[in-house]
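These notes are about the structure you will find just below.
In this view, the complex is presented without one of its protein chains, the others remaining in place.
Chains here go by letter, A and B, matching the order in which they are written, and residues are numbered from 1 within each.
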Amino acid sequence: MFEKALVGSSKYKVWMAFLLALMGIGGLCYVRQFNYGLGLTGMSRDVSWGIYIAQFTFLVGVAASGVMVVLPYYLHNYKTFGKLTILGEFLAVSAVSMCLMFIIADLGQPMRALNVLLHPTPNSILFWDMIVLNVYLFLNIFVGWVVLTAEKKGIAPPKWIKPFIYVSIPWAVSIHTVTAFLYAGLPGRHFWLTAILAPRFLASAFAGGPALLILLCLIIKRVSKFDAGKEAIQKLVTIVSYAALINVFFVLLEFFTSYYSNIPGHMHTLDYLFFGLHGHSQLVPWMRVSTVFGIVAIVMLLVPYTKQREDTLALACILLFISLWIDKGIGLVIGGFVPSPLEEITAYTPNPNEIFITLGIWATGFFILTVLYKIALAVKEEKLIA
Amino acid sequence: MDMKRRDFLKIAGISTIAGLGAPAALEMLLKGDAPASSFASSAAPAEGAHGAAPVTGKQYGMVINHRVFTANQGLAQQCIKACHVTHNVPDFQNPKDEIKWIWETGFENAFTSLPTSYPSEVIESKFLVLCNHCANPSCVRACPTKATFKTSDGVVAMDYHRCIGCRFCMAACPFGSRSFNWRDPRGKDDKGRYFIDRLTLNKDFPTRMRGVVEKCNLCVERLAKGLVPKCVEVCGDTKAIVFGDLNDPHSEIREVLRTNFTIQRKPELGTKPSIFYIV
Partner (left out) sequence: MYDGGKIITGLIIFIGLMTFPVWHNGGNAGVLPKQEKPVGKTACVKPTVEMRTSHMLLLNQWRDEALREENRKPFTVDGQDYEKSLMVGCMNCHTDKKKFCDECHLYTAVKPYCWDCHFPPKENL
């Protein structure tokens, strides 16, 4: 079915060329980084994880969100999501691919990446993260491809695919829980050492991922004949709103525990992120923008007038996506490193080389997404015509 | 050839995966790496630590006598210099790329859970900090390749050949003891100054490569020859640093711990550091 991705309108070709250009620039920048070392990024001894791991964490959430369309359709027979499941699964494939690319980009010795397989270490959460992510990638590619092929032939999917689909549902929850465990089990980082980190991750994932899916559906409606349907989109809006509200609630809980207990170690990172600490306030504007965007987006998603109209809905989804991206990417990952275990504050600013590698990987993810969506939509359009 | 192209590709794909995976799977099942770290906590679960150290094996540790260091200004810097020169630790001269195995820091940075509200001589002085070679290290638990592991001497060691540079151990260390090689340590800056001074280079100890994490190794290469760690040697008769086996009740270090009150960095986290301080 890949041949369907090789033909398209001129807009499609321009989009793919643009993505390929970004991928090329990112690739060249990665070669520079590979030759010099990771010092070519803004990371330092104190802030040893930066934008790469931040993107990885955020994208695991986007990948997990595929379950929000798969679960209602397959477990509860919610037929309205029938057209969307393939889009959710292919979004998961694209997101997990980006996650794996970001990890490789972040390794100091990427040529040794297979050491994780050659020397399995069950007590390390990174080991389990590698397993669950790769299995989830495989599950989504496998399920998506088999179901799509069946649709192309005009028959029901084979029965043996059902167990794989059912496994992918708790597996989606597991990938983000394991990623949260990366952070939540480290004794030295008070900002991360909280049981609510995994629920927070899942809540923001189930808000941000479907928000992206809504945006993609709105775009697809304009570039192809595929229409997800107003009911499906509005149901997704409901899911996003609830998840976003729960996420805000969880964040407020974190604020309460830190500030009411008044324990310095717990307050310091939130001080640094939202109010500035000892004169260091580099991230404060980012976090405040994230807060404002988040609140505005949630209001827009709850008010019937703004959530029914496609233009305001798109804006709300974009604002929410950006808000969650800042909160999970920048706030969470950088926040954990500031202040350092010796209570020192080191600022982190990604430099251009790092940013271009990041953009290159995002472009690769969107490239994979476009190819897969093109194939899926072409199959569905054939069915419509036939 | 009746086989369809799809079936051929399916069989070829599965055979490739089996061919690549079988040796690794066999090695895992037949050989198995020696477990070098404990997943669960090794000794007493109660918070008030019965101090039940593991009975088997050594646990090397140090008692850093801050009073001696205060009386001998400049001794601490000598320790740092000796360590860094012996182990070819590069000096990048910028805090971003900095690599340090042992260094001096303020009281409130070293002992984050102790009060600093009212000034005193101790609170205003600097303390030597280094890797604590914990008995229950969180960095060893975090490492996905066992590149950092605990030896039977109690040293938290690094295998630079295996490290993939993921820096998970750096995130896991509650004491900030680990440094990463952000660039080639054998290089030079724009003014042509080598990061590792060629005049004081120690050819008996390797450098590291970029992309791996490093930290104090408790001078395992010296311990193997029956010598004490370099910083301990520099202190000499002053007994500013006392080194020994914490598991040996008759050792000098245990005598020092019995007769002096000592504090540790972040003991509440349960990593059981092996470095003690007399203040």
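Throughout what follows, a residue touches a chain if its C-beta (ideal position, glycine included) is under 8 Å from a C-beta of that chain, and two chains touch if they have at least 3 such contacts.
Note that the structure is a prediction, hence the values are computed from the model and not measured.
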For the full complex, contacts between the hidden chain and the displayed ones involve B
Of B:R5, B:K203 or B:R258, the residue touching the omitted chain is B:K203
Of the candidates B:E98, B:D153 or B:E252, the residue in contact with the absent chain is B:D153
Touch rule applied to subunit B and the missing chain gives residues 34, 36, 149, 151-153, 157, 159-161, 186, 198, 201, 203-204, 206-209, 220, 224
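Basically, only the chains that are shown with their structure count from here on.
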Separation of the C-alpha centres, subunit A versus subunit B, in whole Å, is 34
Contacts from subunit A onto subunit B in the complex sit at residues 36-40, 43-46, 48-49, 103, 106-110, 112-113, 115-127, 130, 182-183, 186-189, 265, 336-337, 340-344, 346
In the complex, the residues of subunit B that touch subunit A are 24, 27-28, 33, 37, 39, 95-99, 105, 108-110, 112, 129, 138, 141-147, 162-168, 170-176, 179-184, 209-213, 266, 269-271
